[in-house]
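The complex appears here minus one protein chain, its other protein chains still in place.
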C-alpha cells in the first residue's frame, strides 16, 4: 500500500496535471478578455471587469481570509484550518471554472472565461468551504480534496436544476448555496461518524489567541457579506436592495446574538463561538429575498429570527444531533447555514406571495424573469406594447406569484435531495482506506500534516520546560 | 433588584424590539433602492450604489475590523475590545439610520434609505467608537449601549448645527466627528472617575500578541482612512484632493511618530502604543481642509504637527489629566482625536483665509456652497450669467472667506459645548446603579462578560501548572 507520505503530493500532482490538460483543451478568453474580441469602437470603460471586480475582490477576501481565519479557530489546528481552507478553496475554483464552464459557457467546444467565471467559481467554492466545516479536523487533506472534487460538480448540477430549470429566485443562495452545502456536509459527516469522539476531544476547542483570530475572520465575512449577497442580483436597484437587506439582516442578527448567547449561560456570559457564527446567520437568512421588495423591516425580522434559532441550535440541537443522530458537526454548519437557510427559503416564498406586483413597477420582469409573459403568448395577448416599452425584454414563463412560490418550494426539495444523496455517496467514498483518514487521537491537530515550529504552541513548550524542573 | 445576569439581554431585546417597531413604522427605500422608483429609461449604471459602495466597504472595514482590533489591545480584554466594539457599532448604525433619517430623510412621514444612509450612519458610529475609547474596559456592555443610545442623537444634532446650520466646511470631520467625540468621551470618563485606578491597573496593558493585533487594526485604519475622509466630499477633484491630502498627512505623521516616540524614551526605544495611535493623527488633522486647496505641503505640515502633539500628549498630557483633572482616558483619545482635531479645525480656518478664490476656479461654489451668492441677490447683481454658466448652481449665503472662517470658529464652539454638556449628562446617566458598572478589580478583564477558553490566556495556565510542580 502506498505510504501516507506520498498520497497528498501524488493526488495534488495528478489533479494539477489533469486540470492543466483540461485548461489547454478547453479554456479560452471570453469576449471581455479576448484582445481579438475588441474593435476600434470598443469603449473599454464598459468592460465587464469594472462592474464585477470590486465585488469579486470582496468575495476573495471572504473565501480566502475570512473563511480561513474562521476555520482556524481550534487551538492546535490553526495551520490546518487556514491552510486546508486555502488548499480546497484554490482547487475548488480551478475545478469549478471547468465544471461550470461545461454547464454554462461552452461555445464551439471551448469554455470562454472572464472575471464573471471567477466570481461564479467562488460561489461553488463557498459551498465546499461550508461543507468542510462539518468535518474540519477529522479528515485528511486527501479526503477534503476528494470532497471538493465530488461536491463541485454536484453543486453545479443542483444549482442548474434549481436556478435555471426551476427558475428559483435565490440571489443570495439561501437554498442553492447554504441549504445544499449544509445538508451535503452533514450527510458526509454522518457517514464518517466516529464513535470515539462521542465524548468530545480535548483539542476540539479554541484558545484565547485562536479565538480572536477566528473573530477577525467573522468580522471580515460580516463586512463583505453585502458583496456576496448582491453579486448575482440585477444591476441597479436590485443590487442596491441586496446590499441594504444584507446589512440590516446582519445587524439585527448580531444584536440578537449578544442577547441570546448571554441568556443561555447561567452566569450571563457571552460565548465568542456563538458570536463568530450567529452574527453571520442574518446574511444567510435574507438570501432568497435579498433583491426582492422584502422591506427593511423584513430584513430586520429575518436576521433576528435566524440568530435566535442559530444560537439555540448551538446550545441544544448540535449536542442532540451528535448524540442521537450520530451527526458530528464540528463548526455547527447546521446552525449557521442549515436553519438560517430554511428561514431564508421560507422568507423568500413569503416575500413573493405577500408583495403586490405594483411594488416592482417597471422592474417586475427584471427581478422575476420567469414571470414575464412567454414570447408567443405576449404577441397573442396583444402585449406588443410591452415589448416596445422594454425592448430588451426576454420572454419568460408567464408565472404568477403563486407559480413562482411553488417553484421555490420545489427548489428546496430538489436541493435537499441532491445534498443528502450526494453527501452520503461522498461520505462513503471518503471512507475508502487509501484516503488516509486520521485516527481519533490525531484529530484537530496540525502535527500529522504540518511542520510545527520547534517551540511550537506556547502551552506545550511550557509543559516541557516544567518536566525538566 | 434585577440580577446583573439579565440586564444585558433584556436591554438588547428591548432595544431590538423597539427598533424593529420603528423600522416597520418609518423605514422604506429611497429612490435608488426602490424598484417602483425606476422606469424603463433608468440607466442602472448610474444608481447611487456604484458611486458610494467602494467607499462604504472601506469604512466598514475601518469600523468593524480596524477599530475592533485596535480596541482589543489589552492583554486580558481582547474579547471585550473586539466584541463590544462590534456590539455598539452595530447598534449605533441601526439607531443612527433612524435618528439621521428623522433629521434629514423624512418624506411624508417615512425615512427613505439607501446606501448613502448606511455610510452616514457609520459616521455617527465612528463617533461612538471614539468616545468608547475613553472608557474602554471600565464600563459594562449595558453602559456602553446606553452611551451609544445617547450619543447618536446628540451627535446628529451637533452635526446638523455645525454642518447644516452654520455651514462649516468639515468634510473629514475634524470638528463634528473628532472634537465632538473626544470631548464627549472625556466628559463621560471624568464623571465616571475611579479613584481606585489612580495608580493604574495591572491589566491595563497589552501583551506581545494583542499588541500585534492592535497594530494590524491601526494598519487597516491607516490604509482606508482616505476613503473615510473623502466620502463626504463633492465628486471629482474635491474627492481626489481629499484622498491625496489624507494620504500625505498620514505619511508625514507616521514618520514623525517614529522620531518623537524614540526621542521620548531614554534608551531611544519606540513605543508600539504611540505608533498605533499617532500614526493616524494626520488623518484627523487634515479633516477640515481635506477637500480644500490645502496644497500637498500643507497636508504634510498638518500631519507632522499632529503627530508631534499626539505623541507628546501620550507622554505628558494624559498622565497630567489623569492626576490633576481626574480624566482617565484609556485609549488616549485626547491625543489622537482631541488635539489633532483642534489642529485640523485651525488648519481648515487658515486654509480658508489663506487661499485666494482663484485657486478654486469654476469650483469655488461647489467646494464652498455657502459662498455662492444668495438666489435673489444674484439676480439683483446681474449675475444671471453665472447661473447660465453653472445651471445647477444653488443659491448660497454670499459668504466671504472671512465669513466662512467665522462660521468655522463658531462651529468649534458649538461642538465643544454640545460635547462637554452632553458627555457630562451621559456620564451621570451611566452612573445609575442598575447599569452594572464593573468594580475596579474587574476592569480590563473579559472574565465577567465572556466565556473564556478553559486553557485561557497562556500566561495564566503557565502559572497554574507551575503551582502544581
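Worth a mention:
All chains are identified by letter, namely A and B, in their written order; residue positions are counted from 1 within each chain.
The rule is short, and it goes like this: contacts are C-beta pairs under 8 Å (C-beta built on N, C-alpha and C of every residue); 3 or more make two chains touch, one makes a residue touch a chain.
Note that the structure is predicted; figures quoted are calculated from it, not measured.
Within the complete assembly, A:115 is the residue of A:70, A:99 or A:115 that touches the hidden chain.
Which of A:44, A:266 or A:324 touches the hidden chain is settled by the complete complex: it is A:44.
Within the whole complex, the absent chain has one touching residue among B:174, B:227 or B:437, and that is B:227. Interface residues of chain A with the unshown chain, by the touch rule above, are 3-6, 8-10, 12-13, 15-16, 19-20, 23-24, 27-29, 32-40, 42, 44-45, 47-49, 53-54, 57, 60-61, 64-65, 68-69, 72, 78-79, 82-83, 86-87, 90-91, 93-94, 113-115, 118, 141, 209, 213, 448-458, 461-462, 465-466, 469.
One chain of the complex is left out; on chain B, the residues touching it are 51, 54, 58, 75, 205-209, 211-212, 215-216, 219-220, 222-224, 226-227, 234-241, 243-244, 247-248, 250-252, 254-256, 258-260, 262-263, 265-272, 275, 279, 293, 295-297, 300-301, 304, 358-364, 367, 389-390, 458-459, 462-463, 466, 469.
Keep this in mind: only the chains that are shown with their structure count from here on.
Rounded to a whole number, the gap between the C-alpha centres of chain A and chain B is 34 angstrom.
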